[in-house]
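What follows is one structure encoded as structure tokens, with my remarks underneath.
One protein chain is absent from this view; the other protein chains keep their places.
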Amino acid sequence: MERFIFLTFDGLSRGAVYAAFALALVLIWRAARVVNFAQGAMAVVTAYAAYMVSDAVGSYLVGFLFALVGGLLLGAVVERGLMRFVGHANPLNDVIVALGLVLLLTAVVGIVFGGEFRAANQPFDTKAIEVGGVPLMSRYDLFIWGTVATIVVLLALLFTRTAVGLRMRAAAFAPEVSRLLGVNVGRMLTLGWALAAVVGAVAGVLILPTELGLHPHAMDIVFASSFAAAIVGGLDSPVGAVVGGIIVGLILSYVSGYLGAALTPVAVLAVLLAVLLLRPGGIFSGVRARTV
Amino acid sequence: MLRIARRGIVVAACLALVAASSACSDEAPSSSGGGTAASVPGVTDTEIVLGTHMPLTGPAAAGYSKIAPATKAYFEYVNANGGVNGRKIKYLIEDDGYNPANTQTLVRKLVLEDKVFAIVNGLGTPTHTGVLDFLKTQKVPDLFVASGSRSWNQPEKYPTTFGFQPDYTVEGKIIADFVKKTYPGQVVCHMGQDDDFGRDSLAGVEQVLGADGVKEKQKYVTSNTNITPQIQAFKAAGCQVVISATIPAFTALSLGTAAKLGGFKPQWVPSSVGADYTTLSGLLGEGKVLLEGLVAPGYLPVSTDAGNPWVQLYQKVNKEYNGDAPFDNNIMFGMTVGYLTVQALLKAGKDLTREGLISAVESGGFKNAAVGPYRYSASDHSGIGGMQMGRVTGGKQAAFGPVLQTDDGAGPVQEYGEAPATPTGNGIPSA
Partner (left out) sequence: MTTTKVRPARSPISRLITPRQTGPRRGSTLLRHLLWVAVGAVAVYFVSYGIDPFRNYQLATVAAYLCVTAGLTMLTGLNGQLSLGHGALMACGAYTVALAQNELRDRGVLGAWVLPVSLALGVLVAALAGALIGVCAARLRGPYLAGVTLAVALVVPAFTTRFAGLFNADQGLSVYVEPAPAALGPYFPPERWQAWIAVGAAMVSLLIVANLVHSRFGRAFKAVRDDEVAAKLAGIHVARTQVLAFVVSAGCAGLGGGVLAVISQSVSPSVFGLTLSLNLLLAIVLGGLGSLFGAAWGALLLVLLPYLTTEVTRGFELSPGLANKLEGNLPLAIFGLTLIIVMLVAPGGIQDAFRALGRTIRRRF
């Protein structure tokens, strides 16, 4: 029982991490109807920048804010400078360009910073708080959860309470109609990419201290797990991303704890199939109109 | 139907023409890679071409990417001092990203297209396993494979392949022997990578401690960076000593995770593969205080041992020929491989042949930075057989105690009595 409680809390902490990154994927899907395979590589770039800055300045907060600004810029640059020019005739072209961007960014990070791991130091005490002798969550885990919750609330407010949010949704779902109604669809797309990159950057900065540290490929595995989380929850739903993150986090922890770490990929596949065969659009998919 | 027939006739006529014109090329004798040619591939009067495959990029490149450049730097140093019997060594490094598919292509490129004389220090068990059969067919010397798998020591099956570092079973036995004597009566556990590394290490440990001498056994995979469930299992089992067959990233992760779990502080004894202090402290950052008291075996002098003549030599070469890269055990490793290669080439004599090089290595008797003996003989292709324990104190790793040697079977762990070798005057082996 003690083991079960421990694994549950471990899964919840990991789930927060996956949820954070899944949110970025959901955001970009809502804004541009693409799955951004370069999200991980972009987050690595901003995370390097953030930790360089916080090491130089000696303040975690400054580095964190720098990651926010860096993400905003990087997202906008990638959309304005690259994604905009991809022929959207074929949805796969986006994927291929994103994969090209992954190779390019990882290689550049490798050239500039080298291929060695660098420590990503944590701002808080990472010792887990114990209850009845069972270590549950560290303060850092709580910090991650707090940040994820804040992001979800902010996004919900943005999309439901502000005119910009409404325009973004409109531009994503019906670009032609929105354009006729006077929405600057191009600008909304840029904004969507920028926002998603900010969330991705925050997720990256949060995740790295719990992983092996800074490395050009630091986000590869996180990307795969978070993609699964986003899909399980439903790509259109930020709440789905959080729920998906928790589910994936818990499953990974239970399977690794009881059956062995090697089997975790099988468990992820099983969860995906179990959920998607019942709800092909994820748990939080809305009612769908037929698309022709 | 007519159209097809007509086209068919045209095509057939064309083909007949081509066939007739090139029929003679069919008769021409085709040359084969390891043939009977008088000239030896990769060897001229002025040059010896060697090749290797290494992960320079990708998730597995951390640390390892420094090995081949270090070897190359040592070769450059030798070249600048006249080379080997007047021949300069050219070292071709191919980046396989630790992906066996790339290794297969790149090693074929090295052998078939670049015509290397030998493959030296190819890194990785899964990557190098995939090219063993090819190298055997081509009769290419496959020297000093950089992995502790026991697969390289199969002289009957792979007569041209030689290992380098102590295999994981030997290491496991040496670690277990140390643990048994130093921490008697303590609860010993084992953390292993879920492949031959972890499996062979555990086999060695259990050889010495007995199957019930290891209380809790856990495995991890590199594709899952959450090892908290494994570490918690150690804590629950009350482990006092954890022997770990982990790569550096997961050694650091183990230590960091254990520290989070309410003061779980067992004595960690990682494999030499995952125990380089410089790498580990880079991984842990502020958490490097956790490394205090870490005990691990090594088969080369520790890179932070500034008084060691080998370290001094390699630091000099590193400064002059390797862009003064951050000096760590990976560079020690790469340079020692370079030194050993030059020793083997010198031993093979002026008239270099692939067969000659293999018998030169098999004749054994090499002495260099390695603390233990090289075991090479006609019936044994495994590498270094001895290790010395090292401990981290005050942010420095230092060796202590005797050099221990053993085999990968049931043989005992014994002390190796011979004094350590020192490099010759200018640091280049002589024939």
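Chains: A and B, in written order; residue numbering restarts at 1 for each.
Just so we're on the same page, contacts are C-beta pairs under 8 Å (C-beta built on N, C-alpha and C of every residue); 3 or more make two chains touch, one makes a residue touch a chain.
This structure is a prediction, so every number in the text was calculated from the model and none was measured.
The chain we do not see here touches A, B in the full complex. Of A:Ala32, A:Leu72, A:Val97 or A:Ile151, it is A:Val97 that touches the chain left out of the display.
Note that of A:Phe9, A:Trp29 or A:Trp145, the residue touching the chain absent from this view is A:Trp29. Residue A:Leu272 is the one among A:Leu23, A:Val222 or A:Leu272 that touches the chain not shown. Touch with the chain that is not drawn comes from one residue among B:Ala62, B:Val221 or B:Ala399, which is B:Val221. Within the full complex, the residue among B:Ile93, B:Leu209 or B:Met387 touching the omitted chain is B:Ile93. Seen from chain B, the chain kept out of the figure touches residues 1, 3-4, 7-8, 11, 15, 18-19, 22, 25-26, 29-33, 35, 56-57, 61, 65-66, 69, 73, 76, 93-95, 97-102, 104-105, 108-109, 112-113, 125-126, 129-134, 137, 149, 151, 194-196, 199, 221, 223, 321-325. The set of chain A residues touching the chain not shown comprises 29, 35, 82, 85-87, 89-93, 95-97, 99-108, 110-111, 114-115, 224, 227-228, 230-231, 235, 260, 262-266, 268-269, 272-273, 276-277, 280-282, 290, 292.
Simple rule for what comes next: only the chains that are shown with their structure count from here on.
One inter-chain figure worth recording: chain A and chain B are separated by 37 Å, centre to centre, where each centre is the mean of the chain's CA atoms. Those residues of chain A whose C-beta lies close enough to touch chain B in the complex are 2-3, 6-7, 10, 14, 106-107, 110, 115-121, 126-128, 130, 133, 135, 138, 211-213, 215-217, 220-221, 252-253, 256-257, 260-262, 264-265. Residues 56-59, 61-63, 65, 194, 219-221, 223-230, 232-233, 236, 248-249, 252-253, 256, 259-263, 279, 282-287 of chain B are the ones touching chain A in the complex.
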